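Below is a slice of the complex: some chains, not all, each in place.
Chains here go by letter, A, B and C, matching the order in which they are written, and residues are numbered from 1 within each.
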Amino acid sequence: MANRPLDILNKALQTSVIVRIKGGREFRGVLNGYDVHMNLVLQNAEEIQGGEVTKKLGSVVIRGDTVVFISPSQV
Amino acid sequence: MANRPLDILNKALQTSVIVRIKGGREFRGVLNGYDVHMNLVLQNAEEIQGGEVTKKLGSVVIRGDTVVFISPSQV
Amino acid sequence: MANRPLDILNKALQTSVIVRIKGGREFRGVLNGYDVHMNLVLQNAEEIQGGEVTKKLGSVVIRGDTVVFISPSQV
C-alpha cells in the first residue's frame, strides 16, 4: 500500500529520524512535530557533519524549505 | 497516448526508481508514495554518488523541491 | 499567430525534444507528457554533457523548476 510523504512523518512521530538539509549537514533527533510545509520539530537534536556530532541543540524547529530528506529509523 | 508526470509516478509505485537531486546526488529505492509537490517516499533507499552506494537509508521522505528527475526502472 | 508556451509543448508531444536544466546538463528524449508546472515526461531519455550521451535513462520525470528550456526538434 502506498504511503503519502506526510503519512510517513506521522508514523515517525516520537521516533528517531535523520534530517539532511541543503548543503549536506544532518540533524538527528526525535521527531516531535511537523506541518504541511515539512517544517519539523526535533527534540534531543544533534547536528552531524561527516558522521561526527558537532553540536547539541536540544529542541529545534527546522524550516521545511531547507530540507533534502527525512529518514525515520523505524518505519 | 500522453502521460502526465504524476501518472508516471503512479504507475511506478512499488517499483524501483532512481531519484536525482540538485547538486547531483542520487537515491535508489522502491517508490512507496508521492504527493502533488513531488515529495517522494522511498523504501529500501540507498544514496549513490559516482555510481557507488554511499549510504543505506531504509525509508526516506525526499522533499520535492530538491528533485531534478525521477526515473522509474520499468515504465 | 502567437503560440503560448504550453501550446508548443502540446504540439511537441510524441516527438523528440532537448531539455536543458539548471547547471547546464541536457536530456534528449520523446516528450510523452507535461503539466502546467512544466514538469515533463520523456521516454527513451538520454542525459547529455558536452555533446556526449553520459547516461541512458529510459523514462524520466523531470521537475519543471529545474528546467531552463525545452527545444522541440520539429515545431
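The rule is simple: a residue touches a chain if its C-beta (ideal position, glycine included) is under 8 Å from a C-beta of that chain, and two chains touch if they have at least 3 such contacts.
Given the structure is predicted, the values throughout are model-derived calculations rather than measurements.
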- line: The full assembly in this file, of which 3 identical chains are displayed, is built from a number of copies equal to 7
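Here, only the chains that are shown with their structure count from here on.
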Field: For subunit B paired with subunit C, centre-to-centre distance based on mean C-alpha positions, whole Å
entry: 19
Query: When the centre of a chain is set as the mean of its C-alpha atoms, what distance in Å lies between subunit A and subunit C?
result: 34
Task: Hunt down the residues of subunit B that sit against at least two other chains at once, touch-wise.
output: 22, 65
Message: Looking at the complex, which residues from subunit B come into contact with subunit C?
response: 2-9, 18, 22, 38, 64-65, 67-73, 75
Message: Looking at the complex, which residues from subunit B come into contact with subunit A?
response: 13-14, 21-22, 27, 32-35, 39-41, 45, 57-63, 65-66
